[in-house]
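For this depiction, one protein chain was excluded, whereas all remaining protein chains were kept in their positions.
By written order: A, B and C. Residues from 1 in each chain.
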Amino acid sequence: MNRRIRITVWNEFRHERDVKHPSRAVYPDGVHAVIAKGLAAEPDFEVRTATLDEPEHGLSKETLEATDVLTWWGHGAHDEVKDEIVERVQQRIVLGGMGLIVLHSGHVSKIFRKLMGTTCKLRWREMGEKERIWVVEPNHPISAGLPPHFEIPHTETYGERFDIPAPDALVFLSWFQGGDVFRSGCCFNRGIGRIFYFRPGHETFPIYFQPEVQRVLANACRWAAPSGCPPTQFGHVPTPLEKC
Amino acid sequence: MNRRIRITVWNEFRHERDVKHPSRAVYPDGVHAVIAKGLAAEPDFEVRTATLDEPEHGLSKETLEATDVLTWWGHGAHDEVKDEIVERVQQRIVLGGMGLIVLHSGHVSKIFRKLMGTTCKLRWREMGEKERIWVVEPNHPISAGLPPHFEIPHTETYGERFDIPAPDALVFLSWFQGGDVFRSGCCFNRGIGRIFYFRPGHETFPIYFQPEVQRVLANACRWAAPSGCPPTQFGHVPTPLEKC
Amino acid sequence: MNRRIRITVWNEFRHERDVKHPSRAVYPDGVHAVIAKGLAAEPDFEVRTATLDEPEHGLSKETLEATDVLTWWGHGAHDEVKDEIVERVQQRIVLGGMGLIVLHSGHVSKIFRKLMGTTCKLRWREMGEKERIWVVEPNHPISAGLPPHFEIPHTETYGERFDIPAPDALVFLSWFQGGDVFRSGCCFNRGIGRIFYFRPGHETFPIYFQPEVQRVLANACRWAAPSGCPPTQFGHVPTPLEKC
Partner (left out) sequence: MNRRIRITVWNEFRHERDVKHPSRAVYPDGVHAVIAKGLAAEPDFEVRTATLDEPEHGLSKETLEATDVLTWWGHGAHDEVKDEIVERVQQRIVLGGMGLIVLHSGHVSKIFRKLMGTTCKLRWREMGEKERIWVVEPNHPISAGLPPHFEIPHTETYGERFDIPAPDALVFLSWFQGGDVFRSGCCFNRGIGRIFYFRPGHETFPIYFQPEVQRVLANACRWAAPSGCPPTQFGHVPTPLEKC
């Protein structure tokens, strides 16, 4: 693919519009604005944003058709995402090859649960603990350019058991100060689409400003971009290839 | 588990009640009756049946709670299975550890698609071709007691691409006379439940009378029976294990 | 398999015979003696031991033929294990279905590296840190009966990157006080044999006396016991099954 990768950065964008919410101090223009700015610095990316309260959640058929990779941040309003739109996003991934990057609390978004088939639940705690992310697969495209480990100074903690299918590749593991571990970078192939779950990214910590995190997101978008394979032909094939 | 494995054999049971349908000649009492009879011959199994047109499709909460392994055969009426019951079955698998054996055209059942997160589509043709099933993993519990390969004399053909996530174990591959191949025995772990997809089993061929097929089903039920692990605790864990 | 599982507990047994070595205070009769005693408490196990300085390292053809599962502890004398014996053990696993449980510093044993095809190297430190082992797959036979996590009060630390092929199942993850994480319970299928790598178990800490560790070892031996499938037939098959 020689043209630029077209990325749509999706955000629930509710916390940051609530004047009383602590996320406003960190992400006054929304989590998506910071993610999009980081990605837009890459010369091979073309970035737009979409949010829950736009018509069709900003995810019209036209927008999805013109999206190579969708990043997803949601937290408190997962249930407000319409089933019809979730279905549309799933189809675009599985049948059309769009990539999906699911971030942090997006683990219980409708779209991630629909693609995984499990509850995607986990254990959590919000104490601003330190997280250290270890690279388990150093030659995976998503860990390119990263050191063997890097730290998130303060974060919400997620701990195992994380109820997901065994990932097709496990790229990162997290260590937490409070004694927990987590599979924090997980790749999945579903249909002809690729999905990456990345754990870091709480709305009250400046995690999406960190260069290592921005690097992971950029790597993940390149990895998840469509391979360009045509839609698969399914269904009735009346004539056998060999004489029966 | 020292008590017997409680199996519920589910069938859509529509074709076989239609006096004009060719399945009546092969399965006059329904596909489920033959599957259940085969399984009931195993001393460690306790078998019941359930069908689409029973109240709650025969899958009440009580029945599911008392089911260790559910086998699923459906074909023409997938859409008539109520979403609420599909959700209930999924929960019982993922959170409760019930096993699920999905048979043949059950590949596009609501429950299988919900668990896989993909379309589960494939290519197909109905010509009564010969199928030869090859054991790819001879030490897997589901291939126990089988020869290196066995034949289905006449069957409906399924061919790749089969749109599923890469299985956690690939036990069988099928060869078809007409030139196709298929991943015909696929294991998946989802939550604390185990799922096995087994391709053979069309309603107009006496496939479920074959000893090798009956052997596979019995092996699969034993493999998919709950391990007995307690429900996983998810959610808020306010106190860290280590001092932060 | 209704007869008892025949386990051979192998130990390098050098440190514990050195009067100046601190391991003598913890394992005066050898690490193998404690492992064997723990396993022998299981009614379905039949346990013997073997050590490096016995003839053929205690692993004659007859012994291996009469072994269902071999557990392996080595540390400082990996290079003294004869290639011929390593080859024999590999054949018994891959072609004969014997299980292998590789313990702690056995990660760079000849047999484990031969089965993995990689260096099996890792990062390590010996400070007596606390380790917390998390169950990632609660319904796996090897985690049966375990709590969601358990602790090793003092241990040698191993950290990622652990240079192994992606395991066929990842059962445990370790958290270390000093900031590291590790894939500490890894299942592999090789040929018709099953291999489990379990990280805990340094020679100067009483780790093999811990009930949780003993439980893991017993579970692993049951999981790795041969399925009973006959040897696979390879080689020339001159006559095709179908007319060409």
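Everything that follows uses one rule, which is that a contact is a pair of C-beta atoms (placed from the backbone, for glycine too) under 8 Å apart; a residue touches a chain by one contact, two chains touch by 3 or more.
Worth saying up front: this structure is predicted, and the values here are computed from it rather than measured.
Touching the chain that is not shown, out of B:Gly38, B:Gly74, B:Gly117 or B:Pro138: B:Pro138 (per the contact rule at the top). Touching the chain that is not shown, out of A:Gln90, A:Thr118 or A:Ser143: A:Ser143 (per the contact rule at the top).
Although one chain is not displayed, subunit B still touches it through residues 132, 134-136, 138, 148, 159-162, 166, 169-170, 173-176, 179-181, 183.
The set of subunit C residues touching the chain not shown comprises 90, 94-95, 114-119, 121-125, 127, 129-130, 157, 159, 161, 163, 165-166, 168, 176-180, 188-191, 232-242, 244. Residues 97, 132, 137-141, 143-144, 148-149, 168-169, 177, 189, 192-194, 226-229, 232-233, 241-242 are the ones on subunit A that touch the missing chain.
Convention: only the chains that are shown with their structure count from here on.
Subunit A and subunit C have Cα centroids separated by 37 Å.
Touching two or more other chains at once are residues 132, 138, 148, 169 of subunit C.
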